[in-house]
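All protein chains but one are shown in place.
In this document, chain identifiers A, B and C correspond to the written order of the chains, with residue numbering beginning at 1 in each.
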Amino acid sequence: MQRIGVFVCHCGTNIAATVDVAKVAEMALNEQGVVHAEDYQYMCSEAGQAKIQAAIKEKNLTGIVVCSCSPRMHETTFREAAERAGLNPYMVEIANIREHCSWIHKDVEEATKKAVILMRAAVAKVNLNAPLKPGESRVTKRALVIGGGIAGIQTALDIADAGYKVDIVEKTPSIGGRMSQLDKTFPTLDCSACILTPKMVEVNKHENVTIYTYSEVEKVSGFVGDFTVDIRKKARSVDMDKCTGCGVCQEKCPSKKTLSEFNRGLNTRSAIYTPFAQAIPNVPVIDRDSCMKFQTGKCGVCSKVCQAGAIDYEQQDEIITEKYGAIVVATGFDMIKLDNYDEYAYSQSPDVITSLELERVMNAAGPTKGHLERLSDGKAPKEMVFIQCVGSRCSDDRGKSYCSKICCMYTAKHAMLIRDKYPDVNVTVFYIDVRTPGKNFDEFYRRAVEDYGVNYIKGQVGKVIPQPDGKLLVRGVDLIDNKQILKEADMVVLAAAIEPNPDVRKIATMLTASIDTNNFLTEAHAKLRPVESPTAGIFLSGVCQGPKDIPETVSQAGAAAVKAIGLLAKDKLMTNPCTAHSDELMCNGCSQCANVCPYGAISYEVKEINDHGVRETRRVAVVNNALCQGCGACTVTCPSGAMDLQGFSNRQILAEVDAICR
Amino acid sequence: MSIEANEEFKPKIVAFCCNWCSYAGADLAGSSRLAYPADVKIIRVPCSCRVNPMFILRAFEKGADGVILCGCHPGDCHYSTGNFYARRRMTMLFSMLDYMGVENGRTRVEWVSAAEGVKFSTTMNEFVQKIHSLGKNVRLGDLRCRN
Amino acid sequence: MQELIARAKELLADGTVARVLGWKAGDLPYNPEPAYFEKEEDFKDFVYNSFCGANLSKFMIEASKLEGKTLVCLKPCDTYSFNQLLSEHRVDRDKAYIVGVGCKGKLDIEKIKKQGIKGIKSISGAEISDEADTLTIDTIYGEKTCAFSDAMLERCHVCKGKEHKIYDEIIGESKETKDAERFAEVERIEAMSPEEKFAFFRKELSKCIRCNACRNVCPACSCRKCVFDSTKFDSSQKANVDSFEEKMFHIIRAFHVAGRCTDCGECSRVCPQGIPLHLFNRKFIKEIDELYGEYQAGETVVEKGPLTSYTFDDVEPGIVAERG
Partner (left out) sequence: MSTLNNQTEQVKEISGVNPLKCMKCGKCSASCPSFNEMDIKPHQFVSYVQNEDIEALVNSKSLWKCLSCFACVERCPRDVKPGKLIDAARQIVIRQKGQDYLSPNEIPELLDPEIPQQLLVSAFRRYRR
């Protein structure tokens, strides 16, 4: 028989204004097992916790129910308080009478009635609670960072500097990510490569960092502290140890017709290539789909010219299996496809480009060697039009519902740079809103307008019409003047929305990390745990969590690193004791439970079972408590009811049901 | 609304909410002060797949007028696949109840994410209204009367 | 039958099998019962005729624990159950020597009795080797006849086919007896109004005396300990004690075997109250076929059944309400 204490919190007036807390406490005394009930202004406060602890000791309580805010808020608080008073923390149940009651109901009588029922359900449950003891699991002192852009690089560096081993897995042949494609960065206008390259070199040299480029995560198993990850190292066809990075192979490669991914398809590259000059590692890969040797069997030029003998056409994909304690996702973003935006003529005219393409055009290593010119005829533009929010802030299915956040600033940057370098070019920006929260951001935008004479027009463009003479007729609106504008432009630049890397859904599924409808990874708490995934041991760095600029990405990358370090610094982790447990006397050994277990936590053993004196050898399910995360899928699948979930047992839930329906 | 009009009938409604999405969605509805009738009482379960059809039948048998199960959106399950199993199980259970002539509006599954406080509240409002329109549940309590 | 007996004796004699699981004659001409045969002389009671409806697969759970192999006689439809039990690791394939026995449809004595045939002394035409379409029944009131198909069990009218899905050898010919639509009855109920449905099931379920025959015979209901006998759901004890169990027993039982039930029809065959219990299971089978793709439990040995698998695009449970 339990001795239960019920503690009803006023939460100031948050609860007490709508729920008659004294009544709830009074009613609690009628419930089975309840030997103590009281209400107090703030149960979560020091004084409130002291009351709970005092009651536990004085009344020898075996279980407590706190009627308060959501267990997501203070369950841990009260569990810890109970534990300090010598009560098993899992003998605590919370009745949520704030979020689920006082905050949504107005009528005091009705809300009080409901609060009493919620209290009853919690008491009914706690009557059936049993003390649980968390297990311990070890922590592998190694972190995995998925994605080698600025976010991944920064996270890896910070973890490595703290003395832990880090592996970076990057899908493309080089680390560097989107930032390596940028020309200049706002709001300081320093060159992207100048600040990124040193970091790339540093991470590459770091003794604690291993970089797997041209590699992808293939399989993830395990749990926080002890993940096992299979990494597919795709065949590079070049021996990384032998290659000196001289670049002769790329020069001599006869197949140079593949669109350059790095230059956003604005020019071409050879079949054997490094994405860009500062690539790390500076070892090319053979793109087998466009290599003549692989496609026709005839060629082999690269192998002939390679002094180091590094070319290896026979190389195979390699699977590397490694254990990690923490995983940081830094998969970044891409621009959305503009297929659905015919009105901007993106696919009709080479002179309508995205902002990221403009970055390449403006970059000295880009397709035009940094000269601002029309891609159709190489002429210098005189009129440039920028269109904002292309595919951002859309509620239809053509675009994204969110603000891409970085476009206002990079467009101001582009406009300013163009006006600075080519003062005779007129720059017009069509915008819906200009959003510049950030240090020195609005000043930056104002400089574009005031010092550089960029023409900002509040309004959108309805259509871009390519003219026979190669000009682009832009029809927009000026909402301030209430006039429609027809403008001939030489180039149009679209601030296309950004979206999470398309691979992220696959990765999130492997990690069992949750993801929102826009494919951004979900954080554990929007405000208080912004760099952690709700899945323990998974951390979020950079745009994979939501749109952000470089400074924000870098600070989040550091924060994710700190969280990962905090985990790696522990020798042991307490595991969730609310795991499944199979009663071997009842287990049929039918394997249904293993079929639905997402963690592979259930295995089968053939063992001798002593069923009240009857000995029998048979196949029974055994749950690995370290792997089990406590979802309960197995408990429902189990036909005999042998499988039950500790902390959420069949009887406990049925008791709650009964209490509510009583 | 019909809820005020019909004061006599106070339905008993059990809502099973998964801990990670829907319970948090209900918390968000609470912190956003998005009201729904007090008839709804929430039971927290780790995942929608923890809900045994027996729990639902038990609720009806003990006098519940409606049972709703809320979980993460398919594909977003905290345990990655739990709600997929829940979805099949509930489809089967609902179809059986329908087959036996028990009004199928008394059971419902809704996917509510942690961010969907509004959806949680509107879903509950709708559901309570639906139960009001169906009235008191007599059939499941009376499936095998011995007369 | 003689061929079967001869072969069984042979396998016993050469030590291939330690025992034979078949049917022995009951105290009436139409109620043979499952039995083990271990010695030559036991076979005097061995019988295999059209009244041997009992599905012997379930016995193999216990037989799998015995020393040596058991020869088990399985009709085509029984082999589905055996496969399903194999999928669930409940029987040991290595402990079974499966003789696929011929079947030309099994008989339901209740259907014969319903035709007013009483005082039965003996029945001819029920032998497996007989090609007779008519049963000749010798009763204390004289000789009566009855068309074979009119006396067939419901399940034989929707026969799954004459093929044995798993066997070591086959003895005897089988015949497909399907002459009705498997889901016709389910569809008939589906077409009823909710009130009619409810009235129908209430009437049927009210007959239940909770004898547990359906559960005990069901090859899918093979739990070591039934949840209804367990304290874990507060659903223990026998009928009448707990109203939960009382009302929900058949729904829960159907749910427990959903996706695993091979539709062998034993539940309905053994129900002393004549409740058409197969209508629950068949509803689930129909739904699974329609919503998740055709699936016949026990067709082959599989790892995952329809309720332990999923697809991303599965229908939502709301479909039930939407299709009305």
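Heads up, the rule we're going with is that a contact is a pair of C-beta atoms (placed from the backbone, for glycine too) under 8 Å apart; a residue touches a chain by one contact, two chains touch by 3 or more.
It should be emphasised that the depicted structure is a prediction, and the values quoted were computed from it without experimental measurement.
Participant: What shown chains does the left-out chain touch?
Facilitator: A
Participant: Which residue from A:Met73, A:Met292, A:Cys394 or A:Val425 sits in contact with the chain not drawn here?
Facilitator: Result: among the candidates, A:Cys394 touches the missing chain.
Participant: Which candidate, A:Glu343, A:Asp420, A:Asp451 or A:Glu616, sits in contact with the chain we can't see?
Facilitator: A:Glu343
Participant: Given that one chain is not shown, which residue among A:Leu266, A:Val461 or A:Val623 touches it?
Facilitator: Final answer for the missing-chain contact: A:Val461.
Participant: Using the document's definition of touch, tell me which of A:Gly476, A:Pro500, A:Gly537 or A:Gly630 contacts the absent chain.
Facilitator: Final answer for the missing-chain contact: A:Gly476.
Participant: Over the whole complex, note the residues of chain A touching the chain we left out.
Facilitator: Against the missing chain, chain A presents residues 343, 389, 393-396, 398-399, 430, 432-433, 458-463, 475-477, 479, 482, 484-485.
Everything that follows uses one rule, which is that only the chains that are shown with their structure count from here on.
Participant: Counting C-beta pairs in contact, does B-C beat A-C or the other way around?
Facilitator: When the contacts at B-C and A-C are counted, B-C has more.
Participant: Using the average of all C-alpha atoms in each chain as its centre, how far is it in Å between chain A and chain B?
Facilitator: Computed from C-alpha means, the inter-chain centre distance equals 30 Å.
Participant: Averaging over Cα atoms per chain, report the distance between chain A and chain C in Å.
Facilitator: Inter-chain centre distance comes to 52 Å.
Participant: Please output the residue numbers of chain B that touch at least 2 other chains, ranges allowed.
Facilitator: 53-54, 58, 62, 75, 81, 85, 89, in rising order.
Participant: Of all residues in chain A, which are in touch with two or more distinct other chains?
Facilitator: 596, 637, 650, 654
Participant: Considering only the defined contacts, which chain A positions touch chain C in the complex?
Facilitator: 583, 585-592, 595-596, 604, 616, 618-619, 637, 639-642, 644, 649-651, 654
Participant: With touch defined as at the start, can you tell me which chain C residues reach chain A in the complex?
Facilitator: Interface residues on chain C, with respect to chain A: 65, 88-90, 222-227, 230, 232-234, 256-257, 260, 303-305, 307-309.
Participant: What residues on chain B touch chain A, complex-wise?
Facilitator: 12, 14, 19-21, 23-24, 26-27, 29-31, 33-36, 38, 41-47, 49-55, 58-59, 62-64, 72-73, 75-82, 85, 89, 113-115, 121
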